[in-house]
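See structure below.
One protein chain omitted, others in place.
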Amino acid sequence: MQALPTAASARAHARPPKVVGWLLLAPLLVWLAAFVVLPLLVLLVYSFCQRDDLGRVVFSFTWENYERVFSPLYLRILGRSIGYAGLTTIICLVIGFPVAWFIARQTPARRNRLLLLVMIPFWTNFLIRTYAWIVILKGEGLLNALLQYGRIIAEPIELLYTPFAVLTGLVYAYLPFMILPIYVSAEKVDGSLVEAAHDLGAGPLRAFSSVIIPLTQPGILAGVLLVFVPAIGMFAITDLMGGAQVPLIGNVIQNQFLRARNWPFGAALGVVFTLLFVVTYALAQRRRRRHA
Amino acid sequence: MSTPSTSRSLLPSGLKLLQWGLGTWTALVFAFLYLPIGVLIFYSFNTSRLNIRWEGFTFHWYERLASNEPILRALQNSLIIATVTTLASVVLGTAGAWILYRYRFRFTGAIQTLVCLPMVMPEIVMGISLLVLFTVLTLPLGFTTVIIAHITFCFPFVLVAVQARLQGIDPALEEAALDLGATPFQAFWLVIVPALKPAILSGALMAFTLSLDELIVTFFTANAATRTLPLQVFGLAKTGLNPMLNALSAVFIVSTIAFVLFSEHLRRLARPSGAPHS
Partner (left out) sequence: MKIIPCLRILTLTVLCACAVPLRAADQELNLFAWSEYVPQGVLEAFEEETGITVNYETFASGEEMLAKLIAGGTAYDLIQPPDYIAEALIKNRLLLPVDFAQVPNFRHILAEYKGMPHDPEQKFTVPYMTGTVGIVVNTERIKTPIRGVKDLFSPQHKGRIVVVDDGRELVTAALYVLGHPLNNITPETLEQTRPLLAEWFNLIKLFDSDSPKTALLNGDVDLGYVWGGEAAALWNEDRKFQYVLPAEGAHLFVDVLAIPVGAKNLQAAHAFLDFVLRPEVSRQISDEFPYTNPNGEARKLLTDAQRANPASYPPARPLDTFRHLGDTGALIDELVTDLKNAR
């Protein structure tokens, strides 16, 4: 039987890097420096600049962009984006966990096949897929016809261009990014552990909360990260399925570059958005380490 | 490594019921995942040019597709870019995760945060800032620049998935290998990598999917010769997404699924039943 994983045991094993460690890490660091840090620095510089009538950056210092970012308008938009992302993450977790667990309990060959089948729908084009959803959700669409046929509703109800449609689209798009990481952890869990818990008299709920959840926690956390973070900046789905009725932070940032022609303000929004993530993530990490 | 729950017949009835429930749930979720795919395949046989209302059955779009050079070229570009991106992301992500796990760096936390940044950065910001960077470096736009950009936002997904798997990998494993005289690289390749296989596969799938369907970063880093399928399709939205695009998706999806099922069948044929699966 496998030892219960704890962050502490992992950290105890980690050794000081010496020269070799740093050398091994070098490619990753170089990549991050060149293609993440450098562009971010460009962004940071832009965010303190002004612009000309084409939106191009004019290098003269101003705080103005940041003052605008922290106006109630943009904070509310950010709040709404986080709300949608949070809801999406929770729904994906609830829907995706049992699937990941089920796939992990299959024979190895079947596991890989099922995993592929989870992902393959997303090898179609995003727009085509979304238009298929529109066909399903529209007023005279598939779902309404089905509900009417089943006598559940008498008149077609409005599904498309509503928050329901937006959430459906978001959950659909992000579900695989929850299932796959959880599977990664669940596959490692020894099935006999669960049986043992059961033998010891633990009901399914008890077994779930005291055995399964702790063992798959790394996968759950990874899934939450991979769904929640990208979902905050998502807007294409809300535009197409929600009818672009409410602005989200992703739209607002994109519009600064592609409509308002205000690169510096777009850069400032990007910087604040990124910093918000950095602080939250660092705090979460510190807390986890302290718990461990 | 791990074994699936063995001797199913001996399972207690409560667990059996749970198993059955999980299976049904999974089937429902698969139905949800494939519902729009079914619809889009159905509409690939639609005579209507605008792809919105059903008008009649035709193979016309499949014929049009076969002779549409720009679309097939775009698909080819997308596949090349996604494949190279996936391979590079797997190497960078897996090695990165392992090294960050194996050694206690001074700034592990900071590096960890940096790794996740490409997931946070809005696509437009990443696209424009990378374009500015490539211009400064006088790197001409093309496959290289698109692939660099794609690796940057894809490899974190591999790294995060591998990290989830690493937590709780028995530390004794590597040590045992080293004690038996393996070099650190051998220990990594022969002991750790096999243990990470599910995570690497998951990460690769995510990277491939993300790269295949990315639009905005690609727009800013591509040139005329590297136009990808999403760029091509998005442009078509203006004149009307015709069923030819559905036909393209249908062919691609159906052939992939067939390949997945068929390759398994072939392997089973090649190997008599009962042989261990590697």
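Should a chain be cited, it is by its letter among A and B, assigned in written order, with residues numbered from 1 in that chain.
In this section, a residue touches a chain if its C-beta (ideal position, glycine included) is under 8 Å from a C-beta of that chain, and two chains touch if they have at least 3 such contacts.
Everything quoted here is computed from the prediction, not taken from an experiment.
Touching the missing chain, out of A:76, A:110, A:206 or A:287, is residue A:76. Contact with the chain not shown here comes from a single listed residue; of A:28, A:134 or A:267, that residue is A:134.
The chain omitted from view is touched by exactly one of A:48, A:84 or A:257, namely A:257. The chain that is not drawn here is touched, among residues A:27, A:55 or A:191, by A:55.
Residues 48-50, 52-53, 69-70, 76-77, 80, 83-84, 87, 128, 131-132, 134-135, 140-143, 219-220, 222-225, 227, 231-232, 234-241 are the ones on subunit B that touch the missing chain. Hidden from this view is one chain, which touches subunit A at 51-56, 73, 76-77, 131, 134, 138-141, 160-161, 239-240, 243-247, 252, 255-262, 265.
Note that only the chains that are shown with their structure count from here on.
Of all residues in subunit A, those touching subunit B in their complex are 2-7, 9-17, 21-22, 24-25, 27-29, 31-32, 34-40, 42-43, 95-96, 98-99, 101-109, 111-113, 115-129, 131-133, 135-136, 142, 172, 175-177, 180-181, 183-185, 187-192, 194-195, 198-199, 203-204, 218-219, 221-222, 225-226, 229-230, 232-233, 236, 250, 253-254, 257-258, 263, 266-267, 270, 273-274, 277-278, 281-282, 285-286. On subunit B, the positions that touch subunit A within their shared complex are 1-6, 11-12, 14-15, 18-19, 21-23, 25-26, 29-30, 32-37, 39-40, 43, 51-52, 92, 95-96, 99-105, 109, 111-126, 128-130, 132-133, 148-149, 151-152, 157, 160-161, 163-171, 198-199, 201-203, 205-206, 208-209, 212-213, 215-216, 229-230, 233-234, 237, 241, 245-246, 248-249, 252-253, 256-257, 260-261, 264, 267, 277.
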